[in-house]
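Missing here: one protein chain of the complex. Every other protein chain is in place.
Right after this comes subunit A.
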């Protein structure tokens, strides 16, 4: 018997207006930690959102653990981009993390104690236990990112999809995220993360998907994350900063 991959996508195409953002992507996410890498506007976030049904797909099929999303929603976690919400919203860090437990609660009434405790435990896991009652607008950017991470953890999912978890965070937060990722894998969970920093791909992830609207390469970092594949994915759009990152990655690889 073969075990179904945590996430499998076949012939997925998504377009905004006339412009295709994700083009005929067929891909099986491996177990463990996987990075989705590609240039700006390559459809990385769109791919994640499309698998979760947050943006409509023109065609294609998505399976989580071999089943459609509706049947396994409770096994999937999600960490959206930090900028996708208004952090001025009147809520505390604990309020936000509790939102992860709503599918397990009745639709009315206050948050039951045990879910509150689970949310607090998730906050502690990212080093934010002292900020539970803090207004989210009064947290630093890195702390806000850790609140989102705690929320994804509180979902207690087998597969967590993360959209740029490392974007614009401080060193402490980056370290907290890395620790959490490794903990998840140690517990047999899986993570698929959109990642923008080529230099840290080999350090943080075991597998990689290189995408620029369509799939350019995928597989274990050692095999797929090669200069030739990176060059092909980034193509002529290789920006100066990305070049620097590639060089750093090359230096590490050699």
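The rule we apply is simple: a contact is a pair of C-beta atoms (placed from the backbone, for glycine too) under 8 Å apart; a residue touches a chain by one contact, two chains touch by 3 or more; residues count from 1.
By definition in this document, contacts and distances are computed from a predicted model.
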Listed names "Sarcosine oxidase subunit delta", "NADH-quinone oxidoreductase subunit K", "Acyl carrier protein" or "Manganese/zinc/iron transport system permease protein", matching UniProt entry of the absent chain: "Manganese/zinc/iron transport system permease protein"
Residue of A:85, A:121, A:178 or A:224 in touch with the missing chain, whole complex considered: A:85
Touching residues (missing chain, whole complex) on subunit A: 17, 49, 52-54, 70, 73, 76, 78, 80, 84-86, 89-92, 95-96, 98-99, 102-103, 105, 107-111, 135, 137-138, 151, 155
